[in-house]
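Only one protein chain is missing from this complex, and each of the others stays in its spot.
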Amino acid sequence: MSILCGKDILRTDLLSDEELELILSTAARFEGVLEAGGRLTNMEGQVLATLFFEPSTRTRLSFETAMLRLGGQVITVADPKTSSAAKGESLADSMRTVEGYADVIVIRHPQKGSAQEAADAVAVPVINAGDGTGQHPTQALLDVYTIRKEKGTLEGLTVTLAGDLKNGRTVHSLVYLLARFGMRLLFVSPPGLEMPADITADLRKMGAEVSEGSDLAAAMRQSDVVYVTRIQRERFDDTAEYERLKGSYVVNMDMVRQAKPGIIMHPLPRVDEIAPEVDAYEGAAYFRQAANGVPIRMALLALVTGRE
Amino acid sequence: MSILCGKDILRTDLLSDEELELILSTAARFEGVLEAGGRLTNMEGQVLATLFFEPSTRTRLSFETAMLRLGGQVITVADPKTSSAAKGESLADSMRTVEGYADVIVIRHPQKGSAQEAADAVAVPVINAGDGTGQHPTQALLDVYTIRKEKGTLEGLTVTLAGDLKNGRTVHSLVYLLARFGMRLLFVSPPGLEMPADITADLRKMGAEVSEGSDLAAAMRQSDVVYVTRIQRERFDDTAEYERLKGSYVVNMDMVRQAKPGIIMHPLPRVDEIAPEVDAYEGAAYFRQAANGVPIRMALLALVTGRE
Partner (left out) sequence: MSILCGKDILRTDLLSDEELELILSTAARFEGVLEAGGRLTNMEGQVLATLFFEPSTRTRLSFETAMLRLGGQVITVADPKTSSAAKGESLADSMRTVEGYADVIVIRHPQKGSAQEAADAVAVPVINAGDGTGQHPTQALLDVYTIRKEKGTLEGLTVTLAGDLKNGRTVHSLVYLLARFGMRLLFVSPPGLEMPADITADLRKMGAEVSEGSDLAAAMRQSDVVYVTRIQRERFDDTAEYERLKGSYVVNMDMVRQAKPGIIMHPLPRVDEIAPEVDAYEGAAYFRQAANGVPIRMALLALVTGRE
């Protein structure tokens, strides 16, 4: 029985180094089986419930694929308007009901803290697929998995994180993980969208070397990994300011050619942050990164249900 | 081949005592296999279509889980806005088309009588998952299953039904079933929301002992089972009247302590009718009741398709 059996996956900072390594190595093993044309049946006879109180097609399909690739089955609430919550049911009651159907539950909810609340209500394992401005741990895990797979290691790397670092839930979950491996972190963001100071302080306390700036091209010349996130127009009071700034954070082939050879990542969906011409670059890893969500979520599903 | 093979499940009053017993005992047998960690494959290679012309997450997920736990597969229309009905297709035509895909069909529809209409259109078995103010037979069956499981018998019990007994489809399907087993029935409802007189008359004709009142605490002192239903604000012309009354029909721990030890049931979703403090009471059976929907629906799916 694995050390993660029966556990919830709610935040990345609660995972021990040993648990983290177990998740990454299990994902790699599962991916190897699938790539060799093999089939896995770890979850045969098991049912996963994916409860999306906020739509997220990518994350939902990735979890469902993971369960199906392990031989399990899925029940889904994809649309919050058709859920019992619309009839005034509490989250805890909804969870206790679904616990009667499923062996493991994945929840996405617009409200921070709701994943913890959901997990507290039930005995079956709960996996947080994003809770508002809270965490999105499985995205952070697949990001780390991608870096290790692409670069061969997690040690001694320089990683640039660019874009809206203030509001990016994904980035917040991720940097704490990266800091554990002693990475050098470069934060590049428009004024007003910087990484929150308490997080930067936390990371330095963890021993990470952190620099901040606003010159993406300069950061890329030193980086093994460039992680780009979306800058949402609605974060700006001043539209002219948005239009002026957003161009500085678009990765194009000119910048790639002058950068240190490395990989470019993005949690997707992309809008304008990476020029389509970059897709043909061999270091453009964002679609491979999305695909890595399947083995990581397979590992999590199998580990928390004790079926790995 | 079971006596239910090829039959539709549209109303509880059309089930013979023998059929009812077969459903309950099959459900118990399936539940025993699952609880022992076993797997069932009765429905392997079979496809269930769940057609929800009105959203009902709980009922849909319960039926889908039942099919998956039997080794079968599911196709779903969860959202009426995406259905062919939106293009003006008749219910009969929709059913005849889906009959070309599925081996058994579950239908939920806002209009009374529509389940019968749906079943008349096709040769495959149809199960009614609620047709407006009509019936909701699988809810009534899982309620009876719950009482038998929790109390060890269906004979000689006193059951209180509380709340809106006028508009409650679930309660109407249920009381006819309870009356068959010679139960003593106490109806507790606010003025204007009483059990319809024709139903009360029917029940008495069936030999049931029926009392009516408005004092829930008094009824609970005599009852083995308390079945609480929601009182919907929109049933009252006068909001002040609603606010004045609703408190009298909320079950809390004070009432439970003074009551005869027994079980508390609710078809869910609950809003305010049962105080959250009651959840910890061992007789609080409502989430176990919801979970019982799976074995009951497994039994129905296997029996009507001749795969039990």
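We just call them A and B in the order they show up, numbering each chain from 1.
The working rule: a residue touches a chain if its C-beta (ideal position, glycine included) is under 8 Å from a C-beta of that chain, and two chains touch if they have at least 3 such contacts.
Just so we're clear, the structure is a prediction, and the values are computed from it rather than from any experiment.
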Checklist outcome for this item: Touching the hidden chain, out of A:L20, A:A78 or A:V250, is A:A78
Next on the checklist: If I consider the whole complex, including the chain that's not displayed, which of B:T97, B:T153, B:S211 or B:N252 touches that chain?
Outcome noted: B:T97
Checklist entry - Which of these touches the unseen chain: B:E19, B:E54, B:D79 or B:D279? => result B:D79
Checklist entry - What residue numbers in subunit B mark contact with the hidden partner chain? => result 44-45, 47, 49, 73, 75, 77-79, 81-84, 86-89, 93-94, 96-102
Checklist entry - Which positions on subunit A touch the chain that was left off? => result 39, 52, 55, 57-58, 61-62, 64-65, 68-69, 78-79, 268-271, 287-288, 290-294
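Note that only the chains that are shown with their structure count from here on.
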Item to check | Averaged-CA centre spacing for the pair subunit B and subunit A, given as whole angstrom | outcome: 40
